[in-house]
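Every protein chain except one is present and positioned as in the full complex.
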Amino acid sequence: MAWSLSELAALTGTQVIGDPKCLVSRLNALHAAGPGDLTFLSQIRRAGELGSTKASAVVVPSACASQVSHGLISENPYLTYAQLSQVMDPDGLPFAGSIDALASIDPSAQLGENVSIAPYAVIGAEVTIGEGSLIGPHAVLYPGTQVGRRCIIGAHSVIGSDGFGFAPSEHGWVKIHHLGCVRIGDDVEIGAGCTIDRGALDDTIIAAGVKLDNQIMIAHGCSIGARTAMAACVALAGSTHIGADVTVGGMTGFTGHLEVCDKVHIGAQALVTQSISEPGHYAGGAGGVMPVAQWRRNAVRFRQLDRLAARLARVEKANDSTN
Amino acid sequence: MAWSLSELAALTGTQVIGDPKCLVSRLNALHAAGPGDLTFLSQIRRAGELGSTKASAVVVPSACASQVSHGLISENPYLTYAQLSQVMDPDGLPFAGSIDALASIDPSAQLGENVSIAPYAVIGAEVTIGEGSLIGPHAVLYPGTQVGRRCIIGAHSVIGSDGFGFAPSEHGWVKIHHLGCVRIGDDVEIGAGCTIDRGALDDTIIAAGVKLDNQIMIAHGCSIGARTAMAACVALAGSTHIGADVTVGGMTGFTGHLEVCDKVHIGAQALVTQSISEPGHYAGGAGGVMPVAQWRRNAVRFRQLDRLAARLARVEKANDSTN
Partner (left out) sequence: MAWSLSELAALTGTQVIGDPKCLVSRLNALHAAGPGDLTFLSQIRRAGELGSTKASAVVVPSACASQVSHGLISENPYLTYAQLSQVMDPDGLPFAGSIDALASIDPSAQLGENVSIAPYAVIGAEVTIGEGSLIGPHAVLYPGTQVGRRCIIGAHSVIGSDGFGFAPSEHGWVKIHHLGCVRIGDDVEIGAGCTIDRGALDDTIIAAGVKLDNQIMIAHGCSIGARTAMAACVALAGSTHIGADVTVGGMTGFTGHLEVCDKVHIGAQALVTQSISEPGHYAGGAGGVMPVAQWRRNAVRFRQLDRLAARLARVEKANDSTN
């Protein structure tokens, strides 16, 4: 399968450099591309590498158009690459295009047009799935879950499981039945192995355009605002509300009952323990690794940090009274 | 479906305030409740909000009984709410009530009375499941797993998988076959996406009344004491033994071969690297997030912490010799 540059230009709204009939059959990275490949310059500071690529054609911004013989001009080559990856995918998304006979679908579930369901997915009672959505292999949608249009629910993700709620009693923990559901907006993608619990009384809400990586945990009663993206292994405790256009680095956790405003960006492996009301970039944790002997000495000092601060204050006071 | 207050009082051991025939059809939160809803006052310091609720009835402690027109008196409204959530759940627990035809059950498995098994669950050879237990969709019970009575095993949880055990050799890692099992007591609830490995030689043990949230990892040969509760994404390395009535915050890890005594309470995203022999509250980690510029300056200093301490000691010594 091959595409001409003129064909790809029309599909992506870009302009051809060189021969419009130049054929490409595969997308590839700048350093790895060979004849027949189309590649792209993701960062203008890497323009020096254009001379050595063996690709047949390159997507570049207009400022670099003179540096390539054949290609496409795009002021956002990374976005054009994303569009091309869809066009030039020989197979399309795995498990798309049909409702597998090996799925378990409750008769009361309502599926929109062109919904795809992979093997061993479980679609519970009263679930609704909007048109064009794809439910991956082994995904489980508990009863009452609502999924919007053009969503992808990844393999092994569990949507609408019971929240972790128990009341202590003298006879041990008493289970709280969860009466809410999970509602997922349009254009949401959820990766593999995520768990999103339904609410105890309210619904858990994933707004339109949200993108969740793999192994993410969203507890009961949380809400995630539109277009927010979270990297793998993020976990939210219950009733935490995240705004729109937020990004969260991998392995970061949130304690419960927090409010995080729109346009907050948080680094990896941090812990958010208080609400955030100012947009901006945040980080936490003790920083990166170091040789173990150095780390051990520093970690011991962390345990003494308040005492070190008190000693410093004493020295300052002594100096003040001396001077 | 609706319930009278007198009916609910009888079922929960509470006393009616106002009209015993007052009908309620749904549980709801104090701020969100409307006509026909029953709500509850979980914290007495929020009693000021009672005046503005639109709920038809409220569960309150006796001290607040005069502040509501209709309701139930309970000295533990949160526990009463838990009981009511079970009574007023219109659907009951998802996938309860039957053994799904789409489950894979080894003929040698022994199932007690009223066991429920959801679609695509795998019940291995010689597994035993006590009466009233519910095995969620896609849960896998490896051969020899023992599950007590009234347990819930969540969707996609894997019980009895091989532990991570290999002996190094000059030809690479040599696999250790795991000859132990997993034994789970009565009234245990395990969330979605957990993995509990069987022991290499001993069994891995989850005692009665334990509650595990989602995506928890229990390694081979661990034991968890009665009624201990762990929030999501906690991980234990091998042969670590946790006492009874312990609580663990989300994302906290334990290294292997530790002993943690009863009634220990540990915060979120911490690392337990030594045994704990005193009950009480513990925490770890570098604390919550901060603006990234501030964090970067502090994290750099963490790498220099031992040198900072040495510099402080030098200053103290110089001052001592001066004075």
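In order of appearance the chains are A and B, and numbering begins at 1 in each one.
Operating definition for what follows: contacts are C-beta pairs under 8 Å (C-beta built on N, C-alpha and C of every residue); 3 or more make two chains touch, one makes a residue touch a chain.
Small disclaimer: the values here were computed from a predicted structure and weren't measured.
Of the residues A:L11, A:I99 or A:L312, I need the one that contacts the missing chain.
Answering carefully, the residue with contact to the hidden chain is A:L312.
Which is it among B:T39, B:S56, B:Q146 or B:Q215 that touches the chain not included here?
B:Q215
Of the residues B:P94, B:G193 or B:G243, I need the one that contacts the missing chain.
Answer from the full complex: B:G193 touches the omitted chain.
So which of A:A155, A:A237, A:C261 or A:I276 would be touching the chain we can't see?
Result: among the candidates, A:A155 touches the missing chain.
For subunit B, which residues reach the chain that was dropped from this view?
Residues of subunit B in contact with the hidden chain: 104, 120, 122, 124-125, 138, 140, 142-143, 156, 158, 160-162, 164-169, 172-179, 193, 195, 197, 200-202, 215, 217, 219, 233, 235, 237, 251, 253, 255, 266-267, 270-274, 276, 280-287, 290, 294, 297-298, 300-302, 304-305, 308, 311-312, 315, 318-319, 322.
For subunit A, which residues touch the unseen chain?
26-29, 32, 76, 78-79, 81-83, 85-86, 88-91, 93-95, 100, 102, 118-120, 136-138, 152, 154-156, 187, 189, 191-193, 209, 211, 213-215, 227, 229, 231-233, 249-251, 268-269, 285-292, 295-296, 299-300, 302-306, 308-309, 312, 315-316, 319, 322-323
Definition applied: only the chains that are shown with their structure count from here on.
What whole-Å value do you get for the distance between subunit A and subunit B if each is reduced to the mean of its CA atoms?
26
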